[in-house]
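A single protein chain has been omitted from the complex, and every remaining protein chain is retained in its original position.
And then chain A:
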Amino acid sequence: MTSRNDVRSSKRGNFIFSAILVLLVSGYAGRVVFLEGKQPALTELTVLFVSCMLILGALWNWMLRRQVTAFMNSVDEMVDRAIHGREKLTHFDETSLSSLEHKLLRYIEINQANEQNLETEKNTIKELISDISHQTKTPLSNILLYSQLLAETPELGGDTRLLLNQIESQSEKLEWLITSLVKLSRLETGMITLQSEVTPVIATITSAVSHIYTRAENKGISVQIACDPLTKARHDHKWTSEALFNLLENAVKYSEAGGSIRIAAGGNEMFTRIDISDTGMGIPGNELEHIFKRFYRGHSAREYEGIGIGLYLTQKIISLQGGFITAASGVGTGTKLSIFLPQI
């Protein structure tokens, strides 16, 4: 606040000083004329003196301005050097510029130290995640194995079998949850970098479809692909295929037997668009904006298997590649999810 006021008062100061100068000069000239009457020699001398004074004043002002501009320029240069980590402009000079430069460097150092601390913390979290994923794997597969062994015992009652099935399905769910969460956090913390290349999308689509084809066939759902083999997009084949697989899996899960899934791809100016439309139960309008959130499950989706992480993961994969995903749906009319992948 004070510096802002300083700027304003320096403007006012300039005005006052100019006014005093003009007043003094004209007063002096007037006084001389008044005292001595009109004498050509004296008038000449006065005019010469006054104009010399004015010129000197103007020169002085000009020099000051130049100094200020030069100072500002060196400050600008100094900040630039500091930002880009180049050599210092001033060394240990006895100038205010030098002390300012040291302060600035101190500030940048503090910021860098903070950044480093954050980086260390991030690394700790990364390690923790890989530890969790590693250490939970063995007990989990043991649980699965023991419950399967137990299920093979011939003399089990109906109730026990039912409970055993529950244990098995819950363990499988847990396994999937942990794998997805680990995948997610690896994507989020940048542990996995996507290898994006401009390649035709048809290969990616077919590889995703191949994983759900049997499931769709068992349910009597037809899958159609309309895609020009030349349609290209910048994407990571493996991860995009996983993203598409998540969407297709949902389409199969929420469609009635005898329904159909349509996959269409095409390009526009900047993005290649892949649409996946199903004839499933649809999503009500008020839920549409939430479906990409972590652990969100639609009201009518609650009775189906799932934990609400597939769409979130899909969205992460797509946006990490500079793409985008949108959804359009109506209850009873099916859902259309569109993936946009950059072309260049």
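Quick note on the criterion: a residue touches a chain if its C-beta (ideal position, glycine included) is under 8 Å from a C-beta of that chain, and two chains touch if they have at least 3 such contacts; residues count from 1.
One rule holds in what follows: contacts and distances are computed from a predicted model.
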| item | value |
| --- | --- |
| Omitted chain (choose from "ABC transporter ATP-binding protein", "AB hydrolase-1 domain-containing protein", "Sulfur relay protein DsrH" or "Cobalt/nickel transport system permease protein") - UniProt protein name | "ABC transporter ATP-binding protein" |
| Residue, one of A:16, A:230, A:257 or A:344, that touches the chain absent here | A:344 |
| Footprint left on chain A by the chain that the document does not show | 76, 268-271, 288-290, 293-297, 307-308, 319, 322, 324, 326, 328, 340, 342, 344 |
